[in-house]
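Here the complex is missing one protein chain, while the rest keep their positions.
Here the chain labels run A, B and C in written order, and each chain numbers its own residues starting at 1.
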Amino acid sequence: MSQTSKKHWKIRLHEIIYEADTPKGKLFDVILLIAIIASIVLVMLESIKSFDAKYHNLLNISEWIITILFSIEYIARIVTVKKPLKYVTSFYGIIDLLSTTPKYISLLFGGIHALAALRALRLLRVFRILKLARFLGASQVLTNSLKASRAKISVFLFAVLILSIIFGTLMYLIEGEVSGFTSIPVSVYWCIVTLTTVGFGDIAPITPIGQLIAAIIMILGYGIIAVPTGIVSAEYVNQSKDKNATPQKPKVNLNSQSCQNCLASNHKDEAEFCYNCGNKLH
Amino acid sequence: MSQTSKKHWKIRLHEIIYEADTPKGKLFDVILLIAIIASIVLVMLESIKSFDAKYHNLLNISEWIITILFSIEYIARIVTVKKPLKYVTSFYGIIDLLSTTPKYISLLFGGIHALAALRALRLLRVFRILKLARFLGASQVLTNSLKASRAKISVFLFAVLILSIIFGTLMYLIEGEVSGFTSIPVSVYWCIVTLTTVGFGDIAPITPIGQLIAAIIMILGYGIIAVPTGIVSAEYVNQSKDKNATPQKPKVNLNSQSCQNCLASNHKDEAEFCYNCGNKLH
Amino acid sequence: MSQTSKKHWKIRLHEIIYEADTPKGKLFDVILLIAIIASIVLVMLESIKSFDAKYHNLLNISEWIITILFSIEYIARIVTVKKPLKYVTSFYGIIDLLSTTPKYISLLFGGIHALAALRALRLLRVFRILKLARFLGASQVLTNSLKASRAKISVFLFAVLILSIIFGTLMYLIEGEVSGFTSIPVSVYWCIVTLTTVGFGDIAPITPIGQLIAAIIMILGYGIIAVPTGIVSAEYVNQSKDKNATPQKPKVNLNSQSCQNCLASNHKDEAEFCYNCGNKLH
Partner (left out) sequence: MSQTSKKHWKIRLHEIIYEADTPKGKLFDVILLIAIIASIVLVMLESIKSFDAKYHNLLNISEWIITILFSIEYIARIVTVKKPLKYVTSFYGIIDLLSTTPKYISLLFGGIHALAALRALRLLRVFRILKLARFLGASQVLTNSLKASRAKISVFLFAVLILSIIFGTLMYLIEGEVSGFTSIPVSVYWCIVTLTTVGFGDIAPITPIGQLIAAIIMILGYGIIAVPTGIVSAEYVNQSKDKNATPQKPKVNLNSQSCQNCLASNHKDEAEFCYNCGNKLH
């Protein structure tokens, strides 16, 4: 790592873009972070008609600048890895590509594109690279708990769905179109709105029997929210118990080294070669 | 199980319909699963006026095809069991019958019938048969926890009901008909809507005292949602503790064998005779 | 208990009214339970204008019958206890009195009275007397957990209130009267509606800054609902842990004997004399 001067430019660029161990790498990530947030804000402002009318040109130019920056970054990422195809087809590779495209597409078709929202997903990588250790550890615990309770949550959601279909059809037959229950899918939608205690109120029962059944649905929803909560709580309690049992803390690897050959990360601090493909790490 | 060629056709049919150990049995279940989902989607589409106007004939024919398929399946189920009455009066037997009837009833009276929604319940059996082991285990834990906390949840719901009646009457007297609190049942309905934090907003207090009491109801509802959640959480933590204490995993029986005589399932893998009636299993 | 024939009529009546160990006592409680539910349903039906218009006389007569029954019962309760004042001033004594009065008051002033709703509270006693053991045990655990976490829940509710006042004032200043935030109390009310995730929608922010702050309030409310839930969950887990530690189950006393002198209940099964005043139990 000390002989950066002698290294090939690709290797140096790879270090800057993919890693955050060097000052330049850190700077790059901070700039990228700002650019991503700016790009999200830009798309939001553009969607406000009154704002867009006033500052259309400014927004347009800013968006182009960010799009070009993202494009350069994307190309740089492809150039600096040894197996570009692996990067291009990876989760982050696709997100990076989709983040650059909205403006190019708008040249062809005009308007804002859904892809612009996906830029928010890029934040995930930057946070990972910035080594926000405590948050990484926390998100690992979160993800583990969710994974462990995946089957239970699926069963729960499946039950919610069957309940919604049955009660939705029932409400459609009882309330009918006058109250806004115009079709079974709409009734099922209303039933989900009610079961989840969201309760928009755009559709609401007006017949006594409809209100009675609505009350039952609500109390059901109010009661069964306890189920996923109980699942996740128990999972957490167990996970923290396991931690206590084994005295070593679950180590969160903070090394941001990234293999130029196979894109593998999470290398050990003292690693000289990639644990995945044996390529020399720089 | 290997001498299927020599077996009576009833026994072979029973194996296909009720079990999922053989390729044919599995295929049958997958087709049934698709048919059930299709039948639910059909009823939903039929209820959308604009869609029904366009494709009425197509929907009608498809619905008839599924109804006839379900009818054949129902008859086959009756024929292949030794004690048809036991099947007909069982939970799944009733659901199966109700799933076939909506179209026949519509011949007589027209319109969509509530029974159509019950087809969703048929999914429960198919999933059971398909041996979705992990989900079965999860749903068993769910059911156990709910059963264990049944008494506590009943007490809780009873308390919610008494609260709703008292506060509902109070709101009716305070707000009166101008605000939409037209009668005590409607007020109680509103109270349940508020306590469960659904909050449709079709009825909302407008007097200062009414809003004050509404605020109290809301905070109560916000606070007491903790009660069922706490109950279920504690139950889960206990259940998973018990599991840790006894090292054997709670075995989920995945054998889909079903006794042709008494319909009992959950046989042991090595069972040759029904544990319930002694009938030979095939 | 076997020599009921020789007992004084007051003692026998006391046994029937206050206890549920004898067939007559049980019958009395079941009839009372039905009468209470009927009286609640009556008041509800009376409040429905269209229903009241049709069946006014029927409702009126039924209400009078129940009121007279309740009055007789109230007098009987006073007569059969040795210290009537103690009963009259007890929680159930007051509820019983208030349950009889609405109809008498309506003679003077007309209309339905809030007191009618308090009849629902009478259900509490009947359930206690009916010895619904499992539910009693469950409600005891519930009450204990709530008592144990009382201080924490108070602190939590106090925090919610301070948050509501501060955010409510803020929203009043930002949104103003156009959006429905007509005064600070109304804004605080809206803030509670939002924090508790009820969300009626009768008042909703329309300015961008108002919506931003509303979003913050919602996420706060969504996040802090975890606090009371966590408190109660932990309390439950602890309570069930204590139970496991001490092998004896917390005994729920199901003896419905009631002292005729001091009204004390929860006597031991083998008790001959009141543990509280030494009066002979019958």
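Note that a residue touches a chain if its C-beta (ideal position, glycine included) is under 8 Å from a C-beta of that chain, and two chains touch if they have at least 3 such contacts.
This structure is a prediction, so every number in the text was calculated from the model and none was measured.
*Asks:* Looking at the full complex, which residue from A:22, A:101 or A:196 touches the chain that isn't shown here?
*Replies:* Of the candidates A:22, A:101 or A:196, A:196 is in touch with the missing chain.
*Asks:* Among C:169, C:261 or C:279, which residue is in touch with the absent chain?
*Replies:* Of the candidates C:169, C:261 or C:279, C:169 is in touch with the missing chain.
*Asks:* Using the document's definition of touch, tell me which of A:66, A:214, A:231 or A:281 contacts the absent chain.
*Replies:* For the chain that is not drawn, the touching residue is A:231.
*Asks:* In the complete complex, which positions of chain A touch the hidden chain?
*Replies:* 40, 43-44, 47-49, 112-114, 116-118, 120-121, 123-124, 127, 134-135, 137-139, 141-142, 145-146, 153, 156-157, 160, 185-186, 188-189, 192-193, 195-202, 221, 225, 228-229, 231-233, 235-237, 239-240
*Asks:* Mind listing the chain C residues that contact the chain we can't see here?
*Replies:* 151-152, 154-156, 158, 162, 165-166, 168-170, 172-173, 182-185, 188, 194, 197-201, 204, 208, 211-212, 214-215, 218-219, 221-223, 225-227, 229-231, 233-234, 237-238
*Asks:* For review purposes, identify every residue of chain B that touches the missing chain, sorted by number.
*Replies:* So the residues of chain B touching the missing chain come out as 197-201, 229, 233, 237.
Definition applied: only the chains that are shown with their structure count from here on.
*Asks:* If more than half of the interface residue numbers appear on both sides, call it same; otherwise different. Which is it for chain B and chain C?
*Replies:* Because under half of the interface numbers appear in both copies, chain C and chain B meet with different residues.
*Asks:* Find me the chain with the mean Cα position closest to the mean of all the protein Cα atoms on display.
*Replies:* Given all protein C-alpha atoms shown, the central chain works out to be B.
*Asks:* Would you kindly say which chain has the C-alpha centre located farthest from the C-alpha centre of chain A?
*Replies:* Farthest chain from chain A, going by C-alpha centroids: C.
*Asks:* Can you check how far apart chain B and chain C are, centre to centre, with Cα atoms defining each centre and the answer in Å?
*Replies:* Distance between chain centres, rounded to whole Å: 32 Å.
*Asks:* Distance from the CA centroid of chain A to that of chain C, rounded to the nearest Å?
*Replies:* Between these chains, centre-to-centre, one finds 46 Å.
*Asks:* For chain C, jot down the residues that touch at least 2 other chains.
*Replies:* As it turns out, chain C has residues touching two or more other chains at 197-201, 229, 233, 237.
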